[in-house]
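The structure's right below; bear with me while I get my questions together.
One protein chain is absent from this view; the other protein chains keep their places.
Labels run A, B and C following the written order; every chain starts at residue 1.
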Amino acid sequence: MLDVSKIRSQFPILSRKVNGQNLVYFDNGATTQKPQIVIDAESKYYANQNSNVHRGVHFLSGLATDKFEESRNTIQNFIGAKHKHEIIFTKGTTDSINLVASGFKTFLNKGDEIIISEQEHHSNIVPWQICCEQSGSNLKVIPILDNGEMDMDFFYNLLSENTKLVAVSHISNALGTINNVEKIIEKSHSVGAKVLIDGAQAASHISLNMQKLDADFYCFSAHKMFGPTGVGILYGKEDILNALPPYQSGGEMIKEVSFSGTTYADLPHKFEAGTPNISGVVAFKSAIDFISNLEVNKIAKYEEELLQYATSELLKIEGVRIYGTSKKKSAIISFNLEGLHPYDIGMIVDKMGIAIRTGHHCAQPIMERFNIPGTVRISLAVYNTKEEIDLCINAIKKAKIMLS
Amino acid sequence: MLDVSKIRSQFPILSRKVNGQNLVYFDNGATTQKPQIVIDAESKYYANQNSNVHRGVHFLSGLATDKFEESRNTIQNFIGAKHKHEIIFTKGTTDSINLVASGFKTFLNKGDEIIISEQEHHSNIVPWQICCEQSGSNLKVIPILDNGEMDMDFFYNLLSENTKLVAVSHISNALGTINNVEKIIEKSHSVGAKVLIDGAQAASHISLNMQKLDADFYCFSAHKMFGPTGVGILYGKEDILNALPPYQSGGEMIKEVSFSGTTYADLPHKFEAGTPNISGVVAFKSAIDFISNLEVNKIAKYEEELLQYATSELLKIEGVRIYGTSKKKSAIISFNLEGLHPYDIGMIVDKMGIAIRTGHHCAQPIMERFNIPGTVRISLAVYNTKEEIDLCINAIKKAKIMLS
Amino acid sequence: MHTIKEIQKEIIEDFAMFEDWIQKYEYLIDLGKELAPIDQKYKISENLIKGCQSRVWLHAEYAEGKIIYTADSDAIMTKGIVAILINVLSGQNPSEIATAKLDFINEIGLKEQLSPTRANGLVSMIKQMKLYAIAFSKQQ
Partner (left out) sequence: MHTIKEIQKEIIEDFAMFEDWIQKYEYLIDLGKELAPIDQKYKISENLIKGCQSRVWLHAEYAEGKIIYTADSDAIMTKGIVAILINVLSGQNPSEIATAKLDFINEIGLKEQLSPTRANGLVSMIKQMKLYAIAFSKQQ
């Protein structure tokens, strides 16, 4: 069992007040809070280890490089990647997806197809729209069912030898659906298509093993898993990353530069142009250590408990409609109250110290799908409690009374 | 006069030991060290203010957004930009230049020309090589003279109505030359070309005013000016930024997303896809405050004093050759000792606690120009002292004896 | 007709009576509910001011030296604030509107809702109201 009060004590922000109330932070899908060890890792880096990485001969440069590469090792182990150089440091999930989309278009011909789903975050839609536009390929969309799951039969029918890439989320940030990515990967590979998984909402909630999962690309953000902002991961299989053209250029991604021609460095440097977010990468290791110490499976189990509790309490409020009701769900609850605008609910519960997100969650096609302007979203993390859920439910009830 | 010992006391890393000696950090061109207020700003952000920015209704989201936008204001004032939305947050100088190069290629036709100089950092070379390759334009190169200055007459002759962009550094990171960017901008504009200035080495050493300078783009990195890693700035004039197509896509850079078409947000969000490096951006403000409190002009004056001293002491060592001897120089000294490899010198002085950089400094064309494998580079910052220079000179002498 | 300044003063006095945020929010909700409806034919996309979350429709008419604003929003709290802004500016003459300082916003504790970083479209709405005023004042 997890000792949640001990976990909470590691997050300094959780003891702050908001509008005179204890903060209840339920906006974890947007970004999580940070434990003290992550905060300390950044401070310590700057106070004791800071230097630019990779090319320096001097002691600090070596130290910073070792710390930086230690993070890469840690992440490799955390996601079960085969090679260390399959881990590329980016700015975030959005950056990772853009990197792939920008390179992948050079593999595409007119008439080729990319498949995404109706459930995707804008960051896993727009890069593919642009990629298709620039390569003359077609974008195909897997619709979602009323319960928030992808229509898998529709997907199987979409798949063909024209399919070159399937890009879908592991967990929907707007609905919480845990998608059957194993099946999607298997079926996609059977027609020879590559698969990119947007794991932004999954990476600290589901235990990952790239070698088993067999995804060709997997993307996630440190800031959604107790790590710093400005750090993301692109995992890619070695051979595909080798085939992909470089994305940004300059700095460390170069082997030789001259005006008659430039050659590029090997993986992972080929995709890491410019001075990286060194302090962020170094501190990300502490976030992974934090997660590994708790164990992802135990986190998932506790979050499942919170999800069940919050869902059943919420459904006791008359007029609540939850969007996303699939059996396999992450601890994300998107809902509306009949006749009320999500923005109004968010404004009022905020005054009671409760941080929930309202709006379209950067997933406008889903809002269109359900014909709503947005939803109220509760997204839970391992430091949340049933008591907090009670406070939130009461606040929502209060909002409902005020607004009705 | 600056109180240097007081300044030093603000940088915790400066009191650490390296190989049993007091650290002498002379690798400021690669990255600077961070004052306590910058370190504290990041910690405080995570311990008290952390949330995702821009779209949240709740208190913390508003607070984080306000802090984030306050940094944008501070930077606008610091560089004298006309509009706040002319400040785009990127990952670093390399990211900023890639953003422009990627978009600018859509403005170019076969036969158009881009001009750079022989002195540029790889990050201001390779993106333009790719940009030209993809647009069928030609890359022209301003050679440098023996003293490290650009050959301005050559430049004037290169300029023509085919010139669409001139991209040059404000200060050369490998030679220290302060380039006459005012003249370059004036002349380029007179043929209708746009100008991008790579200000990575200039932004905390020269006082900037975008409205006076009249550059079309100006790029720099926070980590080279006492700020955090993973944060860069792209300044661009409003009308050009509006004309430039978006770079990365997803997240906040969108107005409306649907499968029938996507429209983009206004400046600056159009260029800020995905969750930004929020803690870094927030802490960058403290770095700018640190610089502003000292005053850029006073910093420049003190650094000039250090430069003169270090140069004259260095030249007392027999066999020293300095690369970059123009009259207007920043506090960067690149040199070699006759018959010795820079790597060997770096290895030995490191053992005496002195951090200097050796190698090609990501400016291989300059090394080719002077037909050398690399140089030893001393790059000074406001917290350095003459005593440290003495220690460094002694260490170099010692290395010379050991290696000869 | 009161001046913009006078109306602001009244509003500040009204808000001073509230003891807590609940009373204030309830008042805004009431104002929102009572806001004179916008003519349906003006509730079109040309008149839409998009915040990220709540939408505001704004229409302006100019007659006898004065501007009459009507508006709507899909969120009731936003609508309440819209109602206050209309209360302050509607019926005034263009040059007064164009130069009006809306100090009351700070004093009644709505500063946050009306900060440029908020996603409710209200800042754009004020901008739009003033733009109308500048346009109409040129017709004077």
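Heads up, the rule we're going with is that contacts are C-beta pairs under 8 Å (C-beta built on N, C-alpha and C of every residue); 3 or more make two chains touch, one makes a residue touch a chain.
None of these values were measured; they are calculated from a predicted model.
By the touch rule given at the top, the unshown chain touches A, B in the complete complex.
The chain not shown here is touched by just one of A:7, A:57 or A:150, and that residue is A:57. Note that of B:107, B:154, B:343 or B:370, the residue touching the chain absent from this view is B:343.
Considering B:145, B:294 or B:403, the position touching the chain not shown turns out to be B:403 (whole complex).
Of the candidate positions B:16, B:189, B:351 or B:397, contact with the unshown chain belongs to B:351.
Touching residues on subunit A toward the chain that is not drawn are 54-57, 62, 65-66, 69, 255.
For subunit B, the residues in touch with the chain missing from this view are 19, 341-344, 347-348, 351, 358-360, 373-374, 402-403.
Everything that follows uses one rule, which is that only the chains that are shown with their structure count from here on.
Relative to the C-alpha centre of subunit C, the farthest chain centre belongs to B. Averaged C-alpha coordinates put the centre of subunit B at 45 Å from the centre of subunit C. Remark: subunit A and subunit C have CA centroids separated by 39 Å (rounded to whole angstrom).
We define each chain's centre as the mean of its Cα atoms; on that basis subunit A and subunit B are separated by 31 Å. Residue positions of subunit C touching 2 or more other chains: 52-53, 119.
Within subunit A, residues 19, 343, 347, 358-359 each touch two or more of the remaining chains.
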